[in-house]
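Note that one protein chain is taken out, while the other chains of the complex remain in position.
Let's turn to chain A:
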Amino acid sequence: MVSIDIETEDGQREILRRMLTIRAFDTKAGELFADGELPGFVHLYIGEEAVGVGAISALEEQDYITSTHRGHGHCISKGLDTYQMMAELYGKRDGYCNGKGGSMHIADVDAGMLGANGIVGAGPPLATGAALTADYKGEDKVALAFFGDGAVAQGQVHEGINLAATWDLPAIFVVENNHFGEATPMEQQHNVEHLSATAEAYDIPGFTVDGMDVTAVYEAVKEARERASSGEGPTFIEADTYRYEGHFEGDHQPYRTEEDIELWKDRDAIETFKNRLVEAGAITQEEFEEMRDEIEAEIDDAAERAKEADYPDPSEAYEDMFNATVPEINDFAARMRADGGER
């Protein structure tokens, strides 16, 4: 069982649709940021679509994922709504976090999306915990952590994986090796050629797959899910991929050349998969272009609506701290106000 069956034409089209949606969403987000429309930072997933979509399509609906600061692609892969995501990027009340999270913290626990995360390497221990819940309650759920090549240098990543490995938890650890930890090349941060080699230390299966090939990622995660689900513990997968854009929007990228990027664009995951489907007769070039245009129009519409949506009421800044009532927050807020009263 998987959430999207890559063997069927419907499944293949859905995978293509999700990759195109990520590309369109992040292209739009980049434009809006450049235009000064969006506050904060945005980190784009363009180029890495095959990893998120390939991995999550091979999971089941009820499975959990944890994400990174570059999380839009994971959200879309998990089926999150692009309007609510866009609203969150704008800081609007309709956003997934009511405007409190922004681009770096989109979460939807009901959908199994345990949050994009601003801390490099924070996801693996969280996924270990979600896998622990599944194991503890005897539920058929697995937890997949996405993290970057930079995060593999973080101690908590190793602690999280070691714990999951020691307890044979249903977890999958997916490193998106996009070749840069922020602005520093992967080779300058790690002494191993393939990050999957680190799996040996936990005595769990570890391998490297072509992260530009959605089918390869899908197959690897499908196998890892079967292993996790049957009590054989976690798998460590390195997906070799590339980000076409900077670490954040506005990054002037002195660490690479346009030629480097072009080499990877020649192997573009969407183009490759589309060509494969065209050859197999699963979709025509015209249908593909229609699909892309339709998605771009949807994203434009989502952005337009998000722009027009309401901001939260300023008083909502004092909500959601705790489940329980804590008198301090309102008391202090009232005291801080010039008139000392309710807003």
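Methods note: contacts are C-beta pairs under 8 Å (C-beta built on N, C-alpha and C of every residue); 3 or more make two chains touch, one makes a residue touch a chain; residues count from 1.
Following the convention adopted for this analysis, contacts and distances are computed from a predicted model.
For the chain of the complex excluded from view, the name given in UniProt is "Alpha-ketoacid dehydrogenase subunit beta" [choices: "TldD-like protein", "Alpha-ketoacid dehydrogenase subunit beta", "Membrane-bound hydrogenase MBH 2, subunit Mbh2J (Hydrogenase subunit)" or "SRPBCC family protein"]. Checked against the hidden chain, the listed residues A:T133, A:Q188, A:T257 or A:S315 yield one contact partner: A:T133. Set against the missing chain, the residues A:G52, A:G73 or A:P125 yield one that touches it, A:P125.
Listed residues A:I6, A:M85 or A:A143: the one in touch with the omitted chain is A:A143. Touching the chain that is not shown, out of A:G160, A:G181 or A:G233: A:G160 (per the contact rule at the top).
By the touch criterion stated above, the residues of chain A touching the omitted chain are 64, 66, 95-101, 105, 107-110, 114-115, 117-119, 122, 124-134, 136-137, 143, 155-156, 158-160, 162-163, 166, 319-324, 326-328, 335.
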